[in-house]
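Note that this complex is displayed minus one protein chain, with the remaining chains in position.
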Amino acid sequence: MPARPSERLRALGVELPAPPRPVGSYAPVAVSGSLAFVSGQIVTKEGAAVDAGLVDRDVPSSKAKELARSATLQALSALAAELGGVDRVRRVVRVGVFVASSEGFDRAHEVADGATDLLVSVFGEDGRPARAAVGVARLPKNAPVEVELLVEIG
Amino acid sequence: MPARPSERLRALGVELPAPPRPVGSYAPVAVSGSLAFVSGQIVTKEGAAVDAGLVDRDVPSSKAKELARSATLQALSALAAELGGVDRVRRVVRVGVFVASSEGFDRAHEVADGATDLLVSVFGEDGRPARAAVGVARLPKNAPVEVELLVEIG
Partner (left out) sequence: MPARPSERLRALGVELPAPPRPVGSYAPVAVSGSLAFVSGQIVTKEGAAVDAGLVDRDVPSSKAKELARSATLQALSALAAELGGVDRVRRVVRVGVFVASSEGFDRAHEVADGATDLLVSVFGEDGRPARAAVGVARLPKNAPVEVELLVEIG
């Protein structure tokens, strides 16, 4: 496996999306010491959520898992823009995954794997974070998934 | 703009409320190194939530945004009590905003601006944090909004 995260991304055939623009009075990334906090990411296109709705009732779980992966790529793009590249990430420390869940949907952890599978494939074992996955009532812009990242930088 | 956060608060005509009292076995603020974590704040009066209910169905979004601002002032009051003043805050690192959302309400991010607009007006760009805003099923005491802060102190 290539040593550097930027090379691994290329080896995976993945291109980072454009850095996300905040939809309010917050920053995409806030750095404190060696920790970089990335704001919660939802996947939008022209200002509207992609595949809007509640998971299970409106959006299949498998699609939500893909969106969790896409939201994570956005988070990496935000980090790259802030830090000058993803290679400054030393360790993915924590990932929070919020899944907008319809009545009875209890597999937020499977959706969350869309985020953390990608991180492990890009950063190896340093990309395996602590994680909290929960099913919430509703997300901004009716997005099905929101992903929040905390990383250690060097 | 005045240089110090305490002066900016005064210039804004804002007085901090009394420091919040925990409603359980937790601390208003926990400090670790240069990070200070503030517990989730809801706005109460005589032990009951102000404007209780779900946002949109029971409480207008605009009112919830005001409550997010008030909850953030409580968080600053908790920090001031713990640290001896808000001027020890160097950077607002992360804000979590939980919005008790009625069916279909998908504008938690607008409510969350009530918290982060205030922080930017008090701390300038150092007050622009990473943020996660989500719509949840129900909050303690049926409060419409809960705001959690993480700051870097000096």
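Order as written gives the chain letters A and B; numbering starts at 1 within each chain.
FYI, contacts are C-beta pairs under 8 Å (C-beta built on N, C-alpha and C of every residue); 3 or more make two chains touch, one makes a residue touch a chain.
Note that the structure is predicted; figures quoted are calculated from it, not measured.
Trainee: Out of A:Gly40, A:Gly53 or A:Pro129, which residue would touch the omitted chain in the full complex?
Mentor: A:Pro129
Trainee: Tell me where the left-out chain touches chain A, residue by residue.
Mentor: Chain A touches the chain not shown through residues 33-35, 91-95, 100-101, 103-110, 112-113, 116-117, 119-120, 128-137, 150, 152.
Trainee: Which parts of chain B are in contact with the chain that was left out?
Mentor: Those residues of chain B that touch the unshown chain are 23-30, 32-33, 35, 37-40, 96, 98, 100, 136-143, 146, 148.
Throughout what follows, only the chains that are shown with their structure count from here on.
Trainee: Rounded to the nearest whole Å, what is the centre-to-centre distance of chain A and chain B, using the mean of the C-alpha atoms as each centre?
Mentor: Distance between chain centres, rounded to whole Å: 24 Å.
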